[in-house]
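All protein chains but one are shown at their positions in the complex.
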Amino acid sequence: MNSIQPFPSPLTTPTGTRASRGLGLVVFLGMVLLTMLGLFFTDEDVVQGSTVRLMYIHVPTAWVAYLAFIVTAVASAMYMWGKQHSLTFDRIAGASAEVGVIFMGLSLVTGSLWGRLTWGTYWQWDPRLTTTVFLFVTYVGYLAVRDLGGSHQQRAKRSGVVALLAVLEIPLVHFSVVLWRSLHQEASILQPNGNVTMDGLMLFTLLFGVAVFTLLFAWMVLHRQRVLTLADAIDDGGLETALQERRNEVN
Amino acid sequence: MTQHPISTMSVARAIATKDLRIEWRSKVLVNQVLPFAGIVMVLFAFALDNDGILQRVAPGLVWLAVLFSSLIIVQRTFAIESADNALDAIKVAGVSSAGVFLGKAVALVVQLLLFECVLVLLSLVLYQVHLSWGGAVLLVTVSFLANIGIAAMGALYGGLGAAAKGRETLLPLLLLPAVAPVLIAATRATESAFGVSGATLGEGWPWVALLAVFGALFTFGGTLAFGVLTEE
Partner (left out) sequence: MDHVSFIIGGYVVTFVAVGAFVLRMFRQARKFNSAIAESDKPWR
């Protein structure tokens, strides 16, 4: 494993282990199967027609996005209240937020594509959508806070506090948006119709998608967290090297 | 919480009076930031044209101008500290960070109140909205409670930006989404106070509750979190 290959394939990574490769393979095969099921094997919905095929990818991405932020919040709490203030929890929080931002963006894109087909509009000021955007922006801010510099512990504390504040903020945002919308009912633009009567295979495909994307999330966070560990070690090593050079200069 | 030689409340009072005295003497707020808020109100009128629209959206415009101004005020509140590394000196002196936070927030509440007075007066003149006595009472309550929320969030995230030097650009990204509930609640309540968009006075008061919860929650959260966020 340690031999330096002249032209490493873009799919090799030093963060891989036997277990993570196994998981990666399962995720890959699952994705292929999900795509086949979603695009070809399932029937069209009675109401939604073929647009229901977007659900098989939209619902899992949205689910992973929310899951990612829950993981970030929990990992931040475990860092803050853990006895050793372990940086591992901090890196898990960071990795999960990065993956979460990606999936939140994707769920907004796939959601608006789906909305265009079923509602006739890319965007609606629906409380859930609006809160999702706030969640997205809040966690972009969280990632920026992680980038502020300083020691690793400092980064962990700061971003931990910001993540926990976000847990307070988001319900308030959601609640106020719900109140806001309930006052200003506009002439209903095509009723948002999420209720789909699903036959067995459709329901299976949806649940299967959620499961596969959850495994994908776990796999991505696992690797990302290890890369962040390497990056932190580089920072520490860089400091050591700089100090060593400085000492050599003086002598 | 460690025991500090000076009580949290007296630290808060000292910081707040110091901040307000600096602003009073330097006049930067009155001579530069307040005119900025005024020109924003005029520009809104250009952008939206007149003819009734302005009257309907006046509450939202007032609160948008308040939020934009709050970004500048918050940045200034911490700029006066970081100029001489005064925040570090305060920390070295070992005073309670909760006190520093509360002091900063109180000073911000007072400054924001000044802005709201001016901006509401401007909207009465420029946007031709009408304010009854009952509306004025509601508006004062709303402004005060909204300010507590904005000031708490502002002091918290402003402190974070100031602790990481040169990264003040982060403030709007963190602050604006966080205070969105304040914008929504304050705007709806002000609609009632102005009597625009068919809103009655009674509809305004429930929003006051939301503002109060927001303010209380983040004042409490801020006293706990400020020390960690500004730590070196």
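Think of it as A and B in the order they're written, each chain with its own count starting at 1.
As a working rule, a contact is a pair of C-beta atoms (placed from the backbone, for glycine too) under 8 Å apart; a residue touches a chain by one contact, two chains touch by 3 or more.
These figures come from a predicted structure and were not determined experimentally.
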{"item": "Visible chains in contact with the missing one", "value": "A"}
{"item": "Contact with the hidden chain (one of A:W114, A:W180 or A:F208)", "value": "A:W114"}
{"item": "Positions on chain A contacted by the hidden chain, ascending", "value": "2, 4, 8, 10-15, 17, 31, 35, 38-39, 49-51, 53-54, 57-58, 61, 99, 102, 105-106, 109-110, 113-114, 116-117, 216, 220, 223-224, 226-227, 229-231, 233-234, 237"}
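Following the convention adopted for this analysis, only the chains that are shown with their structure count from here on.
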{"item": "Chain centre separation in whole Å, for chain B relative to chain A (CA means)", "value": "33"}
{"item": "Residues on chain A engaged by chain B in the complex (per definition of touch)", "value": "134, 137-138, 140-141, 144-145, 148-150, 154, 157-158, 160-162, 164-165, 168-169, 172-173, 175-177, 179-180, 183"}
{"item": "Residue ranges of chain B touching chain A (in the complex, touch as defined)", "value": "156, 160, 164, 167, 170, 173-174, 177-178, 180-181, 184-185, 188, 207, 210, 213-214, 217-218, 221, 225, 228-229, 231-232"}
